[in-house]
Structures are given as C-alpha cells and as structure tokens.
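The complex appears here without one of its protein chains, the remainder shown in place.
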Amino acid sequence: MKNIDNTFMSFDKSYHEAKIVYFGCPFDGTASFKKGALLGPEEIRTASFGLETYSPYLKMDLEDDTKIIDVGDLNLQVMSLDDVLNEIKSFTQNILTDNKVPFMVGGEHLVTLPVAEAVFEKYPDLQVIHLDAHMDLRNDYEGDKLSHATVMRRIYDLVGPKRIYQFGIRSGTKEEFNFSDKYCIPNLFNLEKMADLTSQIGEKPIYVTIDLDVLDPSIFSGTGTQEPGGITFNEMIEGIKNLKGLNIVGADIVELAPNLDLSGVSTACACKVVRELALIISDNLRGYING
Amino acid sequence: MKNIDNTFMSFDKSYHEAKIVYFGCPFDGTASFKKGALLGPEEIRTASFGLETYSPYLKMDLEDDTKIIDVGDLNLQVMSLDDVLNEIKSFTQNILTDNKVPFMVGGEHLVTLPVAEAVFEKYPDLQVIHLDAHMDLRNDYEGDKLSHATVMRRIYDLVGPKRIYQFGIRSGTKEEFNFSDKYCIPNLFNLEKMADLTSQIGEKPIYVTIDLDVLDPSIFSGTGTQEPGGITFNEMIEGIKNLKGLNIVGADIVELAPNLDLSGVSTACACKVVRELALIISDNLRGYING
Amino acid sequence: MKNIDNTFMSFDKSYHEAKIVYFGCPFDGTASFKKGALLGPEEIRTASFGLETYSPYLKMDLEDDTKIIDVGDLNLQVMSLDDVLNEIKSFTQNILTDNKVPFMVGGEHLVTLPVAEAVFEKYPDLQVIHLDAHMDLRNDYEGDKLSHATVMRRIYDLVGPKRIYQFGIRSGTKEEFNFSDKYCIPNLFNLEKMADLTSQIGEKPIYVTIDLDVLDPSIFSGTGTQEPGGITFNEMIEGIKNLKGLNIVGADIVELAPNLDLSGVSTACACKVVRELALIISDNLRGYING
Amino acid sequence: MKNIDNTFMSFDKSYHEAKIVYFGCPFDGTASFKKGALLGPEEIRTASFGLETYSPYLKMDLEDDTKIIDVGDLNLQVMSLDDVLNEIKSFTQNILTDNKVPFMVGGEHLVTLPVAEAVFEKYPDLQVIHLDAHMDLRNDYEGDKLSHATVMRRIYDLVGPKRIYQFGIRSGTKEEFNFSDKYCIPNLFNLEKMADLTSQIGEKPIYVTIDLDVLDPSIFSGTGTQEPGGITFNEMIEGIKNLKGLNIVGADIVELAPNLDLSGVSTACACKVVRELALIISDNLRGYING
Amino acid sequence: MKNIDNTFMSFDKSYHEAKIVYFGCPFDGTASFKKGALLGPEEIRTASFGLETYSPYLKMDLEDDTKIIDVGDLNLQVMSLDDVLNEIKSFTQNILTDNKVPFMVGGEHLVTLPVAEAVFEKYPDLQVIHLDAHMDLRNDYEGDKLSHATVMRRIYDLVGPKRIYQFGIRSGTKEEFNFSDKYCIPNLFNLEKMADLTSQIGEKPIYVTIDLDVLDPSIFSGTGTQEPGGITFNEMIEGIKNLKGLNIVGADIVELAPNLDLSGVSTACACKVVRELALIISDNLRGYING
Partner (left out) sequence: MKNIDNTFMSFDKSYHEAKIVYFGCPFDGTASFKKGALLGPEEIRTASFGLETYSPYLKMDLEDDTKIIDVGDLNLQVMSLDDVLNEIKSFTQNILTDNKVPFMVGGEHLVTLPVAEAVFEKYPDLQVIHLDAHMDLRNDYEGDKLSHATVMRRIYDLVGPKRIYQFGIRSGTKEEFNFSDKYCIPNLFNLEKMADLTSQIGEKPIYVTIDLDVLDPSIFSGTGTQEPGGITFNEMIEGIKNLKGLNIVGADIVELAPNLDLSGVSTACACKVVRELALIISDNLRGYING
C-alpha cells in the first residue's frame, strides 16, 4: 500500500471493527488519451474534508451510521497489466475472506474487473448494477481484450447473460447496443428504472459499479470521455436511494480525472457519491450477512 | 464609499427619485478558503452591460419599470469585523430613514447580518426568505460567533422562531437540520414551496437573502463552497416570480466569487438575478408604502 | 477552399454520391467581443473522431444511414463583408444546383444569411426553424444592418411574415420580442412546441438554423454571449427528433467558439448535434426530392 | 477610427500641438496560427496606466518631455487585404502631410508595410532599423507575397540594397540568411551593434520597426511564434538608447498577442518599449525638422 | 498565531535554542489590485519541502548550519490597519527582547514597517538594505500615508538621511528618484554595488528588506506589480553572498503572490531566497552578539 496522509472523512474505524473496506486503485494505464484517473483516489480523500458527514438525502450521518475503514491505495505503478489486475484481485479476496465488503475507488474502469472477479468467486449468483455513459461491451479495443472499453464484456464473460443491469448508457457502437439488448438488461439515458431493482433482483448478491461519467459533463467534466446528455446530480442521488435494501456485496466508483476539471466540482460530486453509497450500503448491511 | 466607474446597467436614477438603493459590500474576511467574494460587486456591474434591460420572464424592462440608484460600494478593507458590520448597518439605516429599500450585493454571506439588523429595527415583524445551499445555522464556526457559516443563526437570534423560510438547502450538520426543523421553516433541495409564500406570509414585511450557491455548480461554479445537487437557473427564475406581490423591504444577493469561474457564466447568472429581483421588488413596491 | 486534414467522421462519400454537402464558414468578423467562432469548424472535425457513429437516440448510424461529403471550409479571411457573403452564397447555389442539401457549420450567426438567401431563391415558400438564445431581430446593431445581432431580421426581410419559427429564445430587447410576436412565431425558453412543427408546416421546404447558444451555458459555455436559462442537451435531442419527416432543404449550426471552453464539452455537444441533424435530414430525404 | 476609452498614458496632447501621432492597427489576418495580435493596441493602452510616466533609463518623463497624441485605432476588420493596406497607408500619409511623425502599434508585422511605404514616399533615402527574431525576408509564404513572413522583403523591394539594418535575428531559412548577407545589414542574435548606428547612418531619415518577438520568450511569451534565445528586456532598453540622436521619421512596434500571455508580463514589456521609444524619438526631434 | 501544518523545512529548533525567529505576516490589505500576497507565507512553507537543505552557493546546510524556529503566522485578518501594524510590531519586540533575530515573510511590503520600527528602537543606528523594483518613497499614495507604495518613505522618516541603501530599483516617479538621490543611497537596475556594502557599513546593525519583485518577471511573475528589466536569480544569489559578514539584526522578504504564478516558479525562487538568507544571517551571527 502507498502511504496516505488522510483517510476519506470519517472512514476511520479499525480494520477489526469495520464492515466496509474502502481502498483506492490509482491506475489509468489503458486510457488512450486525457489521462488523470490515477489521481482520483487521492483528490477525493483531500476534498472529502469539505463535505458534511450528514446526508440530508438519506438522513444518515457517516459518523453515526457507518463502520468503514479507508486502508489507502494499492501501489500499481510501473507494473505489467497482469500484475496490476492480480494485485487488485488478491487484495479484494483478502477483504472478502474477512467477511467485509470491498468498496473500491478508481482509477479507470478496467480496475473494476479484478474486484468483480474476486466478488464473483465468493458469490457465484452475483448480479451487476452498472451506471455509465458508455456500454464498455466491446469484445476488444484496438486489439486489446483488457481495456476500459471492454471491461463490462469481460465481466459478462464471467457472470453470464441477463445479470448486468445497465443504466444511463448513451454511447456505444451499434454492436454493443445489440449485444446489450440480447445479453444484458439495458436502461438507456437515465436511471428511472432503478426503482424496479428491488423487485427484479430481490435478495441476490449485487456488485455496483459506477462510472462517474454517467453524470452529465455540465456537472462532471473531470473525466476522460465526456458525453453530453447525462444524468443530473439529483438523478444520481435518486438512483442511489433506489439501492436501499439491496444485498450489495461489493461496489466501486471510477473514472474521476480531477486534473480535467480545475473548478473542483467533479471531485465534489465524487465525494458526495462516495458518502451516499457508503451510507446506503451500511444501511443495507444491517439486513444481511455482515449486519 | 469607493469610487466606481459604472453603475449596474440602468440603475442610474437620482437618489431623490430612487425607491431602491443598490450598494455593494465587497468583503470576504471570514471566508476560510477559496476567497474572492469581495470581487463580486465590481464584476457584476461590469458584466451587467452585456445584459438586455428587458426581462422576457417578467415582461418588464429596467429602463421603464424601475427607479433604482446604484450608489457604489462601501469601503470595508483593513477594518476590524465590528467596524465592518457597523459601517454596513449604519449605511443601511440611512437608506431606511429615507424610506427607500436597501438592495445589497456581497461579499460573503456575513454581510447580510448588519443589513438585516437595520431592516429588522424598522420592521419588527420582519420575515426572512433565505435561498441557500447551506443552513448557515451553526451557533459558532471554529469558535467564531460571526461567520458566513453562522449568519442565519445570528439572524434567528434577532427575529425569533418560525420567521426564516429556507429554500434549496442541501448541506449542513445534523444539528443544523434539527434546529431548522424546530425553529425555522425548512424547504430542502428546491424552491417549489416558494409558490406558497404569498398565502403563508401575506402582507408582512420581508427580507430576501439569496446566497447564490443555491444554484447548482454546473451553472454557478464561481463560489467558495460548491454543492452539487442545486437548483437550475430556470428554477431560480420561477422562485423569484413567486415573490410577486410580497412586501419586500430589503434584499441581498451574496457569495459570487468571480475569480473562481473564469468562463464568466456565474457572473452572468448573478446579473440576471439582480435584474429579475430589481424588477419584482419594483413591481411589488407599487402596492406598498414606497409605491 | 482551405485544405483540411480530416473530414467530419464518416462524412466521406464522393461528391457524386453525396446527398448532403457539409461545409464550414470560419468567420466571426462582426462579433463584438469574445471572438473564436471562426475556430468552430476545424475543432468540430477534429473532435468528431471521439464520437461513435451510432446514435442511440435515433437508432441510426452515420456509416450506414447517411450519404454526406464534408468538402472543407471556405476561405473567408481578410475579405470585405460583401465578398464574404457573396462567396458563401454562390458556393451554396452550386450545391443547390446539383440537387444536394447544404449543411453549413459556422462561424458566427451572420453566415446563415447567404446560405438562407440561396436556399430561398430555390424554394420561395421556405419556412425557417430558428433555435437560439437571442432574437437576432434588431433592424440594425450599432449602425450595422449586417451583424450577428440582426441576421434573423434580414432573413425576415427575405421570407416575410409568419415564416420564422423561433425556439428557446430568452434574450432580446422589448422591441425584438414585440416584433417577433407580430411577425414571427416565437416559442420562448424551450423547444417543447417543436412537437407541433409537423402539423404546422407539413411538407413545405424548411431551413433549420441552430445557434448553439440556445443550449444552457452549464453544458455549452463555449460561445460569445452566454445566456443562463437555456435548454439541456437532452432537450436539444428531443427537439431534433421532432424534425423527423420534415422537408429540410438546408441547415446550419453556428456560434461554437471552442477557445472559450477549454474543457472540450461545448465542442462535444456540437459534434453530437451535427451527428443527430445529419441523421434526421438523411432520414427525411428518403421521403422527398433527393431521396 | 474605432472609439477608444483611453489613450496611452500621457499621449493626450491636441492634434495641433502633437509632434508624434500614435495609432493602432489591430490586424492579424495573415497570421497562420496562434492569433491575437489584433488585441495588442487595446491591451497596451489599458496596461499603460500601471506604468510610471518617468523613465529612469532615459531620465525623461512622458508628461514633461513628449508631445504625442494617441488618435486611436484604425478599423480594419472584415476588409480585403488591399483595403487594409490602403487604409493604413493613406492614414499615414495624412500624418506625414501634417509634418508629424507616425508611431504605429500593431497588429501583425505586415501592417508595417503600408506605414513604411508612406514614409518612404516622403523620404526616398529612408533607412530601416529592424529588430526581430525572424528574417521576414521570404519572397512569398505559402504562395502569398503579402504576409507577416514576407514583410521585410517587400520593404526591401521598396528601399533597395543595404538599407535595412537587422538586429536580434535568430530564425529563418538558409535562403533568407543568404539574402540578408547580400542585400541587407544583418546583426544576428543581439543588439550590440546598434551602438554603431549613429556612425553608420548619420542624419539620414530612419524608420524603426520592432517586432517584439525579438525579446526572449522567457519575458515575452505573448506572441505567435516564440523563439528561445532572444534578447533580455535590458538589452532592448540599451538598444533603444542607441537610437539617441538619430533622425527617426516613423516607427512601430508589432506582434504582441496579449491573449497568449495571461500573466500580463508581455504587455508590460510592450508598454515600456512604447514609453522609451516615445521619449527617445521626442528627444531626437528637437534636433531635426519637427523640433 | 494561526495554526500551521508545517514549518519551513528545517526551521524546527526549539524557541529556546533558536537564534533566528521566522514568522509570517499574511496581509495584503493596502494592495490596490492583483492581490494575493497574503497567501505567500503558507505557500513558501509548503513548497520548501521540494528544496534541498544544502546550498551549493554557500556550501552550507540548513540542517547543520542554522538554528531557526518557524513560529507560524500572525493572524491579521479583519483588523484595522492600526491593529495590524501594532500586532506585528509588538510581536517583533518580543523576539528582540529575547535577543533573537526576527526574520519575517510577507505579505505586502507595508508589513516591513512595524518590524523595522521595532528593530530601530533597539538599534538606533540601524542601516537599511532595500532590494526592490520600486522606490516606495512616495509621501502618500492616493491620500494614504501607510501603503505598500510609501513604506520606504515611512522608514526614512524613522531612520533619517543616508541610511537606506537601495538596489535594483527601476520604477518610480521623478520625485521619488530625486528624493532618493538626495536622502538615500540609490543603486539602480542591479545589485552590483552590493559588493561595497561591507566597506560602506562596517559593523553597524542592518535591516535587510527584500521585495521579491526586484527579480525579473521572467523568473518571478507571481507578484502584484511586475516590472520587466529586473535582476536574474543568480544576481540575487550574488547579492545575498555580498551580505556575508554584515551585522544583520532583522530581515524580511515580501510580495510573493503565489496565485499569480501557477507554474510555481516564483514560489520556488522565494524558497531559495529564504534558504540563502537564513544561511548567511546564521553565518554572520557567529561573529556578532547572538553568536
């Protein structure tokens, strides 16, 4: 692990006490241009101290209502891609072995793959909730099977058909949209259908991956591939509220490149998404295994 | 007063003729970081000349439908905080003595306090309409009783319970939200309930304070503490339209830090809010004391 | 023509084969301040390669569903205004003579005038659909009859009363709003009434001019005169979908100044508007003369 | 002429009284990329008010020791190149007819040509002092005979061999360096040989043209073509001091693009060069015709 | 005192042990425009950790060769100017009472005044070494006797004629240059004559004040009033080396506005000046009272 000066605000429980383990994967090695996602985890921690611990949306407070430890960042620089993925996967496996929930912050979207792999190995009936502007369902991208643009296809290879619930998607090739129609559960342009998740998924274990570029670039320009036509921040909050009661066994947020938005607004969004997600998972945990 | 090169566009009546006195309080002394609110009044004046005088929202025109003088800015630099507040208060008292409506542009939110004090002394049954992203109801902030983060609490100390109508609030401590529930009239996240103001307040005298950070940072990033999840500019316009007919005896807009948004969009928003507010107050005045 | 390195993505048909001719008018000579619209055409081409060819909104693909050639930019620098307008007009006339649809990308809004003139000469019953933040109906602007602020008035002089359908307008003088009420068909603030266009216009020939500043500056700050209170990108897409089936015989998008939005989001918006407009016009063409 | 808000500081004599006429040529139409030189004249005027009127280098004061009028800028937008050049030339001719010295501020370097033409017509034995990073001696540039890259060649065509004294040059083609060796008087890299000008030129009439990119980009990055290895600001001052006593009958400074150096340092340099040049020409005039 | 996170690198001795007391005066209240000098002290501390402790210029090391404590910053915000000056003066008096050398970092230049006053009271034969781009010898500035533009005149009022050795000056009014000629010891444009200081001043007590804008803006653009024609960083180092052996009883550096130079180079310069000055004063102290 790399040393960090601060944890995310209030993610300061002991490892023993914690039910959720928050960790960073500062990696953007397959990003083709407009890099910077590797700076995300550190910026989010620093900016979190401008945040209130209380969420008026959920009427919960990080101080009172969560048991989370921020263990810092994995050291992923100057390594082969295989080593990067293995490092993340084995780190996640340890968290799962200790019966804690992994909550990862990227980094580019490819870092979701090894986390999801480890979670899937423990929960073979895993369902995946995927918020994103992009399909990420290409079979390969410029010849590479492992890329930010193929990550959901690789996860599909793992979990199989009709297990990936996609929301907010507004960009992809015709082939990707066709693939999603056939093998995933696509919900384009917005998050409205997240209201149906409870009835669709029930108590099955769930992995949530949020590519923050699902947000409209008016509020979230700090990302490598900006796609106008995205959701508002309030729609994101509504979406997260619809996760209430679900059996979330792993989660991540990815693709903040803070260097691309010097105003700091993108990072502020990311911080609040982390807060809300941490609160909702903590709340859900009370009804499930870790509660 | 400091010399100014220009008035706000069309705020060019004589003092005698004017029914509304517009003045700037360029002060950001208690701002903890990301300063710049002291640059607000001057930038708004300069940018106002890019504005049309006609409002298609209200179908009124600054040229024809207002009688306002922009008297310039108070000189508030290198003074003790007590002197700053006294200077603003006594200046406001003079305006009120002359039976004109004070319309102040900040500066950080603390400058609202002395204006509201002067107005309250003249109108003891004063109601306060408060648009903001933040509660600003802390009893003290890092030990200080007088701060941008405590300003509404100090105003509460003045006017007492159930007099402060809050709109658009989306950030604060748990204690602030509880305090507001008990002693104020909180309306979180949006301005929808402003439609009820006429029936709630009737003809009682009203002070309107607009912390511009109530706007979403997608459109208003030029402020010290950006809170995603705010209102759109159109919702702001709708809110202002809902002030129609109310007995507004004082008003302010605060917390534009133009240096934090080099695109100029935040300042453009502030200019239009000034225009709409000036038009609606002018219209209301016809039915009240100054008309 | 100026040499260009690339065409807009997929606008690569031969002139013979093409049904739509896309060309740039890099000109911002009458812009009073905040120049940069002359950089628009080149930036849009470059950024188009970050776009997918497939539109999930229209379920069409530039590769399969359009026949467009991008012929590059007219060379309009260091010329008298008369020569600029003549050059554009005669270039458009050639396109029309060859029975192809001109699709122009500006440049400031004045470049719409010569294109519309040429189209009007061929289609004397031309209707004009005008999306904009501004009326652009002044009779003259600081003494000039030919200006970005007068362009729609000049087009009115051409086509006559009740032929210009205006959408999204939110800024202008009182006189302009009155003029529009009397002689145009104004729809303020949003594009909702575009749903009625089919029934209003039927099969009459239509020119579509989109001043991109109709978009809210939260998503489109890269333009010379930013007007808060604009439409969202999704509302723009809905508006374009409402053009389905109309007999569009000419079109343009204008007023992207990419230098004013370094984040690249404004240019990304422009690229998608070009894609959607190209697809909808191509689709419509199948039912009309060029199909 | 375009209206200007301010003159350059202290250039406020009446036309009758003035011995030097300062005017701006805001034009950058032949600049290939990195435009902005047309913003130079206005920025220099505004920034001049941050300057002291007293020069410790020359121990003279603009207030006491000059008689200059700043008449504003020529309006050169949206004109053919021929019209631009004719406009500048005839304006300069008027100044010369009134027996005043033209002092022009650009704009790109091509605007020097018409000023030099007018001056040459009055003074057929004109010598030219040329400070620049670039030779500007190409016979044509991408096919154009009239360009910022050919301007000194065109002036050569006018004045003939061994009349152009070049200083500070550090960039050009091999052909340009050969041409200069043969037909001009080149002094590369620095201004040291300006000390010999008095003995070389004597009392012959002189035109001074200063392309500010002769300064090193460490101090002057606000120009379209930056060439490391330039002179320091103090070397520029020494160079100007070496103009003492010469019979300067016309002068210009060109190629400040203030938008390319947001720190303002380049503009500050330009202001001081104007001040020093104005003082030295004024001093010289006492010994010549206009004194 | 305000809390600080870090001291300047290696300024970490105990107060008892320290011979030099380093403290910040974050104040820019009289700055007319381009503010930011109040951010100087904090930025210098943070950036100091990118510095080596060893100086190859002096062949000394902060770790081994200095005994300095950085006690943090005075809290000078929202105070009257009188209180600001009194606070600084009385703080400096305490340091002097404890027989330590005050080393202050500003802030705008006016903060030098109270430090110099306290030092002068202890050392009535005080000589002042003044490095600056500006004379700062106005009797008043826009009516104010106390200003960054009058600070050296106020110090002159204190110490009397021929006590202020000025170096690097290149801007001022004619009156200021005349005043300096008569009552100070001016050395314009560069620091060369600092080599004579030892012979001129001998063992008399000396206060050194360095307005960092004496550096050329090519290397130091992070200051409110940039004056091209300044000294290089190496000339600054040479100047400081010429202080060797002098009896320095107080010192300051002022006028870094780090927000005006986002590249960080200006702050890097300031850090190195602090290091060199700390080393030279420490070295000198061995020969004088505190050694």
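We just call them A, B, C, D and E in the order they show up, numbering each chain from 1.
The rule is short, and it goes like this: a residue touches a chain if its C-beta (ideal position, glycine included) is under 8 Å from a C-beta of that chain, and two chains touch if they have at least 3 such contacts.
Just so you know, these numbers come straight off a predicted model, no measurement behind them.
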_Among the chains present in the display, which ones are touched by the chain that isn't there?_
A, D, E
*Among A:E17, A:D83 or A:E175, which one is in touch with the chain left out?*
A:D83
*Out of E:L158, E:L188, E:I201 or E:V265, which is the one that touches the chain we can't see?*
E:V265
_Touching residue (missing chain; options E:G50, E:G202 or E:G287)_ = E:G50
*Option touching the unshown chain, where D:P26, D:G72 or D:P217 are the choices*: D:P217
*Identify the residues of chain A touching the omitted chain, counting contacts across the whole complex.*
29-30, 77-81, 83-84
*Given the full complex, what residues of chain E touch the hidden partner chain?*
50, 52-54, 56, 61, 216, 218-219, 232-234, 237, 263-265, 268-269, 272
*Residue-wise, where is chain D in contact with the chain that is not depicted?*
169-174, 177, 188-189, 216-219, 221, 225-229, 260-261
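As a working rule, only the chains that are shown with their structure count from here on.
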_B-E against A-B, pair bridged by the larger set of C-beta contacts_ = A-B
*Among the chains, which one keeps its Cα centre farthest from the Cα centre of chain D?*
A
*Compare the two sides of the chain C and chain D interface and say whether they are made mostly of the same residue numbers, over half shared, or of different ones.*
same
*Name the chain whose C-alpha centroid is most distant from the C-alpha centroid of chain C.*
E
*chain C and chain E, separation of their C-alpha mean positions in angstrom*: 60
*Taking each chain's centre as its mean C-alpha position, how far apart are chain A and chain B in Å?*
39
*Looking at the whole structure, which two-chain pairs count as touching?*
A-B, A-C, B-C, B-E, C-D, D-E
